[in-house]
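Before we start, here is the structure in question, set down as structure tokens.
Removed from the display is one protein chain of the complex; every other protein chain stays in position.
Note that the chains are named A and B in the order they appear, and that numbering of residues resets to 1 at the start of each chain.
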Amino acid sequence: MGKLEGSDEVGVLPDKVFEGVPKAPYGLLEALRRVQAVYGYLPPEGIRRAAEYVGVPFAQAYGVATFYHQYSLEPIGKYRILVCMGTACHLRGNSLNIEFLRTFLGLKAGRKTTEDRMFSVEEARCFGCCGLAPVVVVQKPDGSNEIVGRANPRTLRALIERYRRQERGGAK
Amino acid sequence: MTWTLLDRCCEKCTHSLENPCPDYIECRLSGPLCHDDERCRELRRRRLEELRYGEKGAKIKVPMASCTLAMGAEAVYRAVEDSVKKIGLEATVAISGCYGLDFIDPWLELAAKGMPTAIYANVKPSDVPRILEEYFVKRDVGGAFALKEKTGAAKGEDKVPLLSELGFWAKQYKWVSRNCGVVNPESLEEYVASGGYRGLSRAFKLGPEATIEEILKSGLRGRGGAGFPTGMKWRITRQQKATPKYVIANADEGDPGAFMNRLLAESDPFRIIEGLTIAGYAVGANQGYVFVRAEKPLMAKRLQKAVEEARRYGLLGKNILGSGFDFDIEVILSAGAFVCGEETAMIAAIEGKRAWPRQRPPYPAEKGLWGKPTAINNVETLAHAATIMAEGAEKFAAVGTEKTKGTKMFCVTGAVKRVGAYEVPIGTSIRTLVEELAGGPPEGVRVKAVQVGGPSGGCIPASLLDLPLDYETLQSAGAIMGSGGIVVIGDENCMVDVAKFFLTFTSAESCGKCIPCRVGLRVMWSILDKITRGEGTEEDLQVLRQLAETVRSASLCALGGTAPNPVLSTLRYFMDEYLAHIREKRCPALVCRALITYRIDEEKCIACGQCALNCPASAISKTEGGKYRIDESVCVKCGVCYAVCPVKAVYKVSGAG
Partner (left out) sequence: MVKVKIDGRVVEVEPGTTVLEAAEKAGVEIPRLCVVPGLYEGSSCRLCLVKTPTGRLFPSCNYRVYRDEEFLASTPDLWEMRRVNFELLLKFHRIECWACERKSSCSLVQLSKELLVDGIPVCSECPLPPSECLLLKGELCLGMIAQSGCNAECLVSGGECWGCRGPITREDVLERAFARYKELGFDVKDVVSKAEIYWNSAPGFATVKKVAERVAGRG
């Protein structure tokens, strides 16, 4: 993965990446999802390959990639922090939590990923776990999700610090 | 492999995938029908008992749905497996769906022959060994949350209430959600054992026309929000000459605060698959799609698995149950766009395009997916259809109101003690749902309003809580039924901020195709933002209202058509709050950041320093007296100090005061 980060060079897509995806325009959503699963985001070359595979113009595939919010056109952090912006979570304080995370991680306006590409902070749509509001979900590098219920600045701070410790530990 | 109900009982059974028996489903429970053999009957009886108590006479059910998983159900499952091994229990460990009672998550259900089935609430992995020991070894149910029945055989039974006696359960009418939390959502056998697929068998016996008649007779209306009569939609689709036709299950549950579809699909996916198959049969379609919201992947996984199981047993595919009807289903995962819940946008998304809605007419029933007649139904509607076909239209129509029959699942979230999904007859009052089922607001909080129908719904004030929940009443009160999400708003929330929150959502989710929605919502948002900053004028309210009316009537699809509802309803019921922001520059609920100031009560402050430590702006410092003080010129009003103070010494003020 290391080589891919920070450049538009995306390397070779595995041959089987589109296996089972319908080779027709309606397979586009799934084809893009497969590309994103490989790179963590959608580089232009990946969109082109998906477009070619399902047989639609690049422009159309690009239009689809920018439309749906599960697709990301820019690289995202190793830990992807999704802050639920559902009604219950908003009312119970997630707008404060997201602001806290952004300040704490030093994110500048308009940026969602930290300079070191360790963390991304994004607003997310309701996860349907409203009983645990406010909810923050972290997509971890190993592909698993950590769901944090009843989040507040204190627990989030501890969470980030835990991840940082793990990263430092892992590097040694 | 153990013998399952879905297998043949003996050589005399003629059923096979190549030559399916029309009585296959009925035969599973009350068979064998084609021959008389006590051994075959016994085989079935024994298996049904096994399903209840496990093959070894003891069964532990762990709910595996997004809500319980979020509360650590997976760790509980592992703890159960470990303990079973450690204690040497002869018990089957199985997964189940969820009851939708978020406040007891994660829970466990234990069953053993001769013992009352017991539910344990809020289980931590460390509790598991003790719970298992008490129940299975000491035969003591005293620590349980509720029992499903009383047998008198276990200790402590009198200390625990029956589930059916608890208010939040007794007041529900479990119709479409009857299997949620009861069956294993990945087992077709358990679905059939609980009465599943009887609806489809009956539809095949009645024929498509009579099936539509039955649905019409039941009075079922779409549960996705608009309330269009389902039978009518099917009939129109059936009458179209163009072929092929399609049916689509709308599982794109996008309303924040609504999770009834997720619960249903994760807990009882076969009911939806059966419902879609019935819809396909009724309208004359051979292909169905389930379109699932991207944020709810487990829902897609369960539905996909259900489709595969149904195919394996010939309940999808060629010549289903010997009816001559061919049908298959594809599960499609969205890539995330709220507008996909709109039917024409969903069609565009399935076709692999941007989810842009298009002008109706023509309606999808005439020109839908790939320009062909298409019936799109919400998953709850389809599950209702399957249940109606099994139980009969009369039973369904026995509850509900004059205009709208049956039940509806509602999700109650926000300022209530018992967040959860509840199924009640249509026409039940909001108060019953909020106070009796969901337990009312937590201590110290008063209900100010309820937001019904998600971001497109309206805010109904506490004074109107006695309104019945039905399509027409809600509409005249300025809200909508929507998907059935009810968010209870406590008095610590600002209604202008709430309206702004919903517009933040809808304006971000506007697909951008038409002007009123794309630009109008943005402009409305900026006016609300101005008001929450204390810079609004009374003239702005006029403009806001005018814009809201234009966006509502001129927008292309229902997203824009309903998005102004939160604004219009708050203007209607909470004008005083708007005026406080405008005239007095004051936020009565102490929410709007520009209008509030944080202070520390030195009397209460214990000088622990948590506030200063956590303040991102370094605005808090120690005073000479050893307490802490906030420098208002530096404070960014993020509220962290307010959240972390252990003694609530940090307080907020707004306006002159």
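Heads up, the rule we're going with is that contacts are C-beta pairs under 8 Å (C-beta built on N, C-alpha and C of every residue); 3 or more make two chains touch, one makes a residue touch a chain.
Since this is a predicted model, take the numbers as computed values, not measurements.
A.B. asks: Let's see if you follow the contact definition: name the visible chains touching the chain that is missing.
C.D. replies: Counting the whole assembly, the omitted chain is in touch with B.
A.B. asks: Quick one: which of B:I515, B:L541 or B:V636 touches the chain that's been left out?
C.D. replies: B:I515
A.B. asks: Touching the left-out chain: which of B:A397, B:A554, B:L579 or B:A594?
C.D. replies: Of all options in B:A397, B:A554, B:L579 or B:A594, contact with the hidden chain holds for B:A554.
A.B. asks: Since one chain isn't shown, list which residues of chain B touch it in the complete complex.
C.D. replies: 356, 358-359, 361, 513-516, 519-520, 523, 546-547, 550, 553-556
Basically, only the chains that are shown with their structure count from here on.
A.B. asks: Taking each chain's centre as the mean of its CA atoms, how far is chain A from chain B in angstrom?
C.D. replies: Each chain reduced to its C-alpha mean, chain A and chain B end up 25 Å apart.
A.B. asks: Could you pull out which chain A residues touch chain B in their complex?
C.D. replies: 24-30, 32-33, 54, 56, 60, 63-64, 67-71, 85-93, 95-96, 99-100, 103-104, 124-133, 135, 147, 149, 152-154, 157
A.B. asks: Which part of chain B faces chain A closely enough to touch in the complex?
C.D. replies: Answer in residue numbers: 66-67, 69-71, 102-103, 105, 253-259, 262, 294-296, 332-338, 349-355, 411, 413-415, 419-420, 451, 454-455, 485, 487, 489-490, 493, 498, 501-502, 504-505, 511, 614, 616, 636, 638-640, 643-644.
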